[in-house]
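Note sheet for the following structure.
With one protein chain held back, the other chains of the complex are shown just where they sit.
First chain written, first letter: the chains are A and B, and each begins at residue 1.
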Amino acid sequence: MLEPLEEKRYVLNLGPQHPATHGVLRVELEMEGEFIVKADPDIGYGHRAHEHMAENRNYLQFLPNMGRVDYLHALAYNQGYCMAVEKLIGLQVPERAEYIRVITSELNRISSHLLWFGAFLMDLGAFTPFLYCFDDRENILDLLDRVTGSRLTYCYYRFGGVPQDIDQEFIDGCRAFVKRLRGRWKDYDNLVTKNIIFIERTKGIGVITKEQCMLYGLTGPMVRGSGIPYDIRKKEPYSAYPQFDFEIPVGENGDTMDRYLVRLREMEQSLRIIEQALDKLPNGPIMAEKVPKRIKPAAGEVYAAVEAARGEFGCYIVSQGDVKPYRIKLRVPSYANLSILPEIAVDTLVADLVAILGSIDVVVPEIDR
Amino acid sequence: MDATIFGSDLVRMIIGLIGVIALVSVNALFLIWMERKVAAHIQLRPGPMEVGWHGSIQTIADALKLMGKELITPDDVDKPVYWLAPIVIFLPVLLSFLVIPFAPGLVIRDMNVGVLLILSFAALTVLAILMAGWSSNNKYAVLGSIRSVAQNVAYEIPLLITVMSIILMVGSFSLVDIVKAQEKYWFILLQPLAFILYITCATAETNRAPFDLPEAESELVAGFHTEYSGMRFALFFLAEYTNMFIVSALATVFFLGGWRGPFLPGWAWFFIKVYAMIFLIMWFRWTFPRVRFDQLITFAWKILIPLAFANLLLTAFLMKLF
Partner (left out) sequence: MLSDDIRKALGPLNLEKVESGDYSKTGYHLEVAAKPAQMPEVAQAMLAQGCFLESLTALHFREHFTLVYHFAHYDELCRTVVHAMLPIGQKAPTISHIYPGANWYEREVYDLFGVRFTGHPDLRRILLPFDADFHPLLKEFEEIVEESESKANA
């Protein structure tokens, strides 16, 4: 039997096992009634010591780890790590390989956003969109399964290119998928975006100002929702991205609704990139000619950044001239993105916190590393 | 009640009771299967397919499983209240069947206070939810039950006022009389606003999405029944689905002409209408996101109650006029 509450405040443990935390995240909430007075995220339940592993393996052996940091947009992490190593040893990637990387990475981005879309709406209590998204996402998984050999935790890129070329069937499948997903936007709009309950739940909730973005080092849809057009694909062009025509969708108010819209529009931009890449796909090798068998870079350090689905993934490698890296730091977007939660969660309701957490799009294994 | 407690009345009561319990169990089993099938087809998937034809006896298997489960009583729960809550939630829904007219003559007891009886029994459900949440010694459960109380109190008022406008037209609290009064028109044609208000309030009263805040799974894990397992949990489930049946039956009586309909016998029409209403409520659940708690309460007090009053006044005015 509960004792009569002597103090008005009490502590509510949201997680580590809770339907809305998407993995093992625990948020310690200090509450007054249903209002949150203080939120303290407790992370690290899924800590697998990737950075420690890196110091005990050679460069190639660490590559499969990259599919397991952020398993939802694994190919961006593949790419970030490969780019950093390629920079370190001065390897040039052939153009066709860059195109293949862009196509597969964008497909993976869409699949990540689709999963977010479903999970976010499930947090808001709408179950059905989740399964619609999974239906679409299944197509991507099948396509990527064809070229990468796996449906999740991809390890597809290699230093200097990709190991396996794409075939006509994959290209046709991509085109069919682009067409299919374009036809779905209207359904999603009608089912979700125009739904009055959804609008009421997301408008003006969890507002993040531009100033706050800068102070907390947020990246990805979190800053774009606040109106800062920061996208590494544009600002620090890498791979074949400069050759494609696409926009960076931005929001205005920086609330949950804007972050939702930004991600939704981003999927359309990804489709555009895929379409252009398929049209312009050059012929040629998919692997650099002289890839050293034994990667032993000179002493030095390198930082490479890519735009992952959740924001900037930075791979910082320090080499001491050994076959093993001296230190690898993975700058993961969700880490910074989640660190703002204690500030924006104050004075909201539990239901809002769930919506905000959903709109941050945390992938907890990525934060825990 | 009259003095004929013995004799034919007693027999009628016993048959009624057996019939109701059978109906409640079969109905709940069917509704759970229906819910899963409806959800599945809305979500582009087939749903249960393995046990029986299209998974038709899946719920029987589930029920057997739930019966076989251990009844976990966590430490530090308030045991008597914790044990009593599932029974208390089940009792009022059973009693509500007393006055529902399934077909001409097929009503256990036609009382002249039928509507009041059902609505006051429905209010008892809140008590059970509060008991369950409070005794569980779990913060999520307490939050869920507190929400439930606030929600049910808020939505009972517009529900009553809406029903009042029907009663004003009929001039009787008896459900049989209400059906009889719809000889020419179903009341949904005369009272469309009241129908919409009623459906909204009924969805909230039965804690169904988009108003399923007491058990909002993404916020409160499972709300008031977080700590319940096995058959106790099943009783909450049974009560929820039976409640759905009752509000749909009331909607049928109030607005859809009860057992009236061509060709088919009365009871068939009654059940068709009830299940159509239930389908509508399920459709809501699988389409809408959940509202936030403050929005829910604001919606009741600021929109539904004024609308219900306006409707009542309009009805009274028109009654006087014609």
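Everything that follows uses one rule, which is that a contact is a pair of C-beta atoms (placed from the backbone, for glycine too) under 8 Å apart; a residue touches a chain by one contact, two chains touch by 3 or more.
Since the model is a prediction, treat every value here as computed from it, not as a measurement.
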Chains in view that touch the one left out, judged over the entire complex: A
Identified contact with the non-displayed chain, of A:85, A:121, A:191 or A:213: A:213
Of A:115, A:166 or A:336, the one touching the omitted chain in the full complex: A:336
Omitted-chain contact residue, chosen from A:47, A:180 or A:296: A:47
Hidden-chain contact residue, picked from the options A:60, A:171, A:207 or A:302: A:302
Residues from subunit A at the interface with the omitted partner, ascending: 43-44, 47, 49, 51-52, 55, 84, 87, 90, 213-218, 223, 228, 230, 235-236, 300-305, 312, 314, 316, 318, 326-327, 329, 331, 335-336, 339-340, 343, 368-369
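Just so it is clear, only the chains that are shown with their structure count from here on.
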Partner subunit B, residues of subunit A touching it in the complex: 1-2, 10, 12, 18-20, 34, 121-128, 131-132, 135, 191-192, 195, 197-198, 200-201, 349-352, 354
Residues of subunit B that touch subunit A when the two form their complex: 39, 42-45, 76-78, 134-135, 137, 139-140, 142-143, 209-210, 212, 216-221, 286-295
